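Heads up, this is only part of the complex; the chains shown haven't been moved.
Order of writing sets the labels: A, B and C. Residues in every chain begin at 1.
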Amino acid sequence: MIDQKQLFKTIETALAEDMGTGDITTMSTVPDDKTVSGSFIAKADGILCGVDIAAAVFSYIDSDVHFKNFFSDGDAVKYGDVIAAIKGRAFSVLTGERLALNFLQRLSGIATKTHEAVQKIEGFAVRIIDTRKTTPGLRIYEKYAVRTGGGYNHRFTLSDGVLIKDNHISAAGSITNAVRRARDYVPHTLKIEVETETLEQVKEALESGADIIMLDNMPAGMMKEAVQIINKKALVEASGNMDEKDLREVAATGVDFISIGALTNAVRPMDISLKFK
Amino acid sequence: MIDQKQLFKTIETALAEDMGTGDITTMSTVPDDKTVSGSFIAKADGILCGVDIAAAVFSYIDSDVHFKNFFSDGDAVKYGDVIAAIKGRAFSVLTGERLALNFLQRLSGIATKTHEAVQKIEGFAVRIIDTRKTTPGLRIYEKYAVRTGGGYNHRFTLSDGVLIKDNHISAAGSITNAVRRARDYVPHTLKIEVETETLEQVKEALESGADIIMLDNMPAGMMKEAVQIINKKALVEASGNMDEKDLREVAATGVDFISIGALTNAVRPMDISLKFK
Amino acid sequence: MIDQKQLFKTIETALAEDMGTGDITTMSTVPDDKTVSGSFIAKADGILCGVDIAAAVFSYIDSDVHFKNFFSDGDAVKYGDVIAAIKGRAFSVLTGERLALNFLQRLSGIATKTHEAVQKIEGFAVRIIDTRKTTPGLRIYEKYAVRTGGGYNHRFTLSDGVLIKDNHISAAGSITNAVRRARDYVPHTLKIEVETETLEQVKEALESGADIIMLDNMPAGMMKEAVQIINKKALVEASGNMDEKDLREVAATGVDFISIGALTNAVRPMDISLKFK
């Protein structure tokens, strides 16, 4: 669920960047009272995401633009599918076209990529999750696209989860110290996750009472061993260039989560176009 | 050249999105007076872009962080190269790490991709240019990365160039009408570009006095013919899925510009990491 | 065409400046449910401008205020003409009165002054254009008023046109260098204009390939000569205290544009008042 007011602010900012002092091409060539109608058409197969956002772009610009979608976020669309129809004042439709397509293409690209990862680990009780490697300014939308594609979200911000990495460990002296200090400081509603690179670290994290243990860039065999050591006493997250790994092999190690930065970080937009009649 | 004040605003917004109410992991585990030093290291070959922006991220957060770069924007770096060294308060460095890397990786990805396109058309008097298919909020930085990679910029906003597309043409009745109306309205400092899909349209655009004619999605042979028709009386821009075309073949048609949306739209970030000592 | 959302922001800012913590006179003396009706009346002859903006001021404050105009932007009005009628909650009308009048008076003043200039050069194929000498915060409205009065616009911002002045020339070394550097940098959608003060400079600008040549503060005879040298190979703009010159004499030299800073810079507001019944 995307907050409408926040979305309108994102749209406002993005339109301002695109408009400058105004779309002079349209202002000069298109009569004020001209109306157009058109269709958003999928030019590739994939999981759709961003339809409500595209609709919001136009309703932000001009509440009289009529936007009707035939597919919803999360639906699989195929090349040639008519995603939505649009009708309204030409000036309004042309103003929103580029931004609506930018959102639709990018978010559908993320949802599609996530969906592919989710399909790969079918049958395993493991969740595909995202990271903080999102586009500045678009995090909540990109994380929404991950959920739309069947994935789950990791932290939204640095304040809604504790993730102790190597730098924190070295600064605190040890995993044990770091976990103890965090436990003494953060709200009791937050779990504490520790990033580990060796089985020694896994053991220390476990003993220190970490709620979640991240296995960073470990080979599958080592991950398997770590999972056995942890033995359900903490949640386990596999991480590190997962985009390039065999996800089924990772899933088979018994981890609870696989986090993939490339879900939001290396996205090929899904091709979608707006055709006017 | 990136405006420092505007950059600081972008950084402020991006950090706010990432911080939430604060980086509680670092606040709880890292002593206030702890300092760290580390290196930004290239994990892939490519054209570097965003070094000054990364430096600005840290200087925004804490003017006492010391950042020294060994390569500059536009330099070719290789796997293993130390791009920059950083030293300062651990809290400040950890706060800026993710954002600085996001900028460096994304912009270097764009510069590298642009550079590859530029190399392909070496020897031809043609320019590789970008489009408005940029990430909302990051346009000026992404267009800077295109220049860094050896490319050129198309319009920054809808107000600094006239680009008459099919919708404008149909709304105005004809190319001739559209060009005349634009000429009568827009500041005399702006050129008028017309998008064409057929040779008929090319001819009409030429006769209407268009300053620039865009050949959209034309086969190479047709482009060549169009260039001959235009005969230097207008500038010529080739456009349409250029990411997937043979750029040398396109360049050989004699066009002046090749615009590629994928330069900014389908970017694989260049792998760069920050290693602490 | 004025963007409604941007206009509402301008109105919001201006009202905040005027209101402080609230209009205590009206709050204390006028009953909440009191309604008023009144008329906007021209107290001088001129070209009307800002009627839609005045209407927007009231619709921003209170969507139930009824505003009906009898003249439109660009219409010639005479002393005593009833420009518009207004009816609504007294509190709302009184809140917007000063701001609506400020806009109407100032913009009509600009349109009227522009119209006078345009009339003077009737019969010549020359355009009256404005400059960047506008009131901070009001540029798009003042440039709209210039168009309403029959004039045309020069650049809106420093990013939608290249205008090489003496300082740029001296910094670049020569007109030739400056034009070459600009051509190598700016988007191909922008023309390059060069400011000249001598015929030597005119010739160099022409040879360097400038698209537009500005003749700054030249006597009419010299302008005429410049126009002949340029001989239609570039557009020609006359500039420099044009407010105090004989515009017909300037127009007769054959220039394409006459830019007048005083159109927006030295405006006498047109007298318009709001009378209640």
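Following the convention adopted for this analysis, contacts are C-beta pairs under 8 Å (C-beta built on N, C-alpha and C of every residue); 3 or more make two chains touch, one makes a residue touch a chain.
Here the structure is a predicted model, which is why all the values come from computation and not from measurement.
Because all chains derive from one sequence, the complete complex can be expressed as a copy number, which is 6 in this file against the 3 shown.
Basically, only the chains that are shown with their structure count from here on.
One simple way to say how far apart two chains are is to compare their mean CA positions; for chain B and chain C this gives 34 Å. Centres computed as Cα averages put chain A at a distance of 23 Å from chain B. Note: centroid distance chain A to chain C, computed from Cα atoms, is 46 Å. Taken residue by residue, chain A touches two or more other chains at 19-22, 27, whereas all remaining positions touch fewer. On the side of chain B, the complex with chain C involves touching residues 127, 129, 152-157, 159-163, 187-191, 193, 212, 235, 237, 256-257.
Note for the complex: chain C touches chain A at residues 1, 3, 5, 140, 156-157, 159-160. Residues of chain B touching chain A in their complex: 10, 13-14, 17-31, 34, 36, 90, 94, 98-99, 102, 105-106, 132-133, 135-139, 156-160, 162-172, 177-178, 181-182, 184-186, 190, 265-269, 276.
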